[in-house]
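Below, a portion of the complex is reproduced, with chain positions unchanged.
Chain nomenclature is as follows: A and B, assigned in order of appearance, with residue numbering initiated at 1 for each chain independently.
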Amino acid sequence: MKYTELREQALEANLEIVRAGLVVLTFGNASALDRDAGIMAIKPSGVPYDDLSPETMVLIDLETGNTVEGDLRPSSDTPTHLVLYRRFSTIGGVVHTHSPFATAWAQACQPIPCLGTTHADHFYGSVPVSRKLTADEIAGEYEANTGVAIVETHLGLGLDPLQVPAELVWSHGPFTWGPDAATAAENAVALEAVAASTLRACQINPSISSVQPELLDKHFLRKHGANAYYGQVA
Amino acid sequence: MKYTELREQALEANLEIVRAGLVVLTFGNASALDRDAGIMAIKPSGVPYDDLSPETMVLIDLETGNTVEGDLRPSSDTPTHLVLYRRFSTIGGVVHTHSPFATAWAQACQPIPCLGTTHADHFYGSVPVSRKLTADEIAGEYEANTGVAIVETHLGLGLDPLQVPAELVWSHGPFTWGPDAATAAENAVALEAVAASTLRACQINPSISSVQPELLDKHFLRKHGANAYYGQVA
């Protein structure tokens, strides 16, 4: 079995989103990319999380979308993952969930404003909602078009994918990503925490608006910029 | 002991709704039907979940409603289950809970609109509220009449029971069903997730309305239609 580490990264991200309470039933999937090899490992479709192992991860060719190894069908969201990897050249992991609060924002078709430092630690500004798909896009290559809408929305807003590593799909749920699958999963956890506290903050103070820009800069850049000083030295 | 598998299916569905956090105290019951034999297995009334076993499931004759095997009284909601099985000829499992969010919608006497794909994956449109029972219906065969109200409401709206496998009973709580007990329990879990996210989506955006019909069709039919492609090949 090749790509053992890649399979394990994909498996671990799939298990992490379950442990973190982000997944109900089988509403969730995570993938990991080996960009040099052009191979993605992703969860099989509709398989209970308890039955997952490195061996059940499906290997997909990034360019062709064909299955390279694996007897199971890959996640039905596979084409969305592939589009994200092809168009966002700096990312190495993608996670999709229907986590309770982030899904509520997605299905309310509202971006999550940045109200504080929890958000600023992970997302450099509002988390946007992707544009609505057309009837033709839904009837056609629906899952791939979901990825196209994410990319177009993100780039249309001038966002760097690693600075805002999340988007809410219109009437659907959140996608997050990162330089690797573990970070994509961490961003899914952070997004859910932010989605919950932001809803509650808006209920406490309906006139609250975005955090002061200096605080957004400070928190994002102390963790992610060239001068980051959070955590241990790598 | 006959009907071992049927008893186990009923037991497992009863345990699943507890594991999923849908049941408080003894507010919940699940049943499984062997339609060929005309026998239903259902939870006994008011017995703690920890004390349930296949042997404690009560076997009921579908036609007469009489107990066929079992020393314990069946769930007090047994007549509701029987009416659903008799009138919805395609179903093989029924679940009733007082899960936190679905019960809130039921006791608010409001249908759950379909705001997104989580909902569309399981329910082909709004989940309706059954009509209010009359004083006579409550004073009479109350539990059977609850089933009658569910069926009349569902059929009155022109709904296929397997396309909208759930209804909220007015001032009460949710019933779900499916081709078998495991699917009925899965639908109870999905309904609770949808009830929670839909309440929150309405709080985030009070003017949100139903998902675009193309997206409803796409998600329901990719899992349930003749051309379904979600999950593994059977």
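The rule we apply is simple: a contact is a pair of C-beta atoms (placed from the backbone, for glycine too) under 8 Å apart; a residue touches a chain by one contact, two chains touch by 3 or more.
What you are looking at is a predicted structure, and each value in this text was computed from that prediction instead of being measured.
Note on stoichiometry: the full complex in this file contains 4 copies of its one protein sequence, with 2 placed in the shown coordinates.
Following the convention adopted for this analysis, only the chains that are shown with their structure count from here on.
Superposing the C-alpha atoms of chain A onto chain B requires a rotation of 90 degrees, rounded to the nearest 5. Interface of chain A with chain B (complex): residues 24-25, 27, 44-47, 72-73, 76, 98, 100-101, 103-110, 132-133, 135, 138-139, 142, 171-173, 199, 202-203. Residues of chain B that touch chain A in their complex: 115-118, 121, 186, 189-190, 193, 196-198, 200-205, 208, 211-212, 214-215, 218, 222, 229-233.
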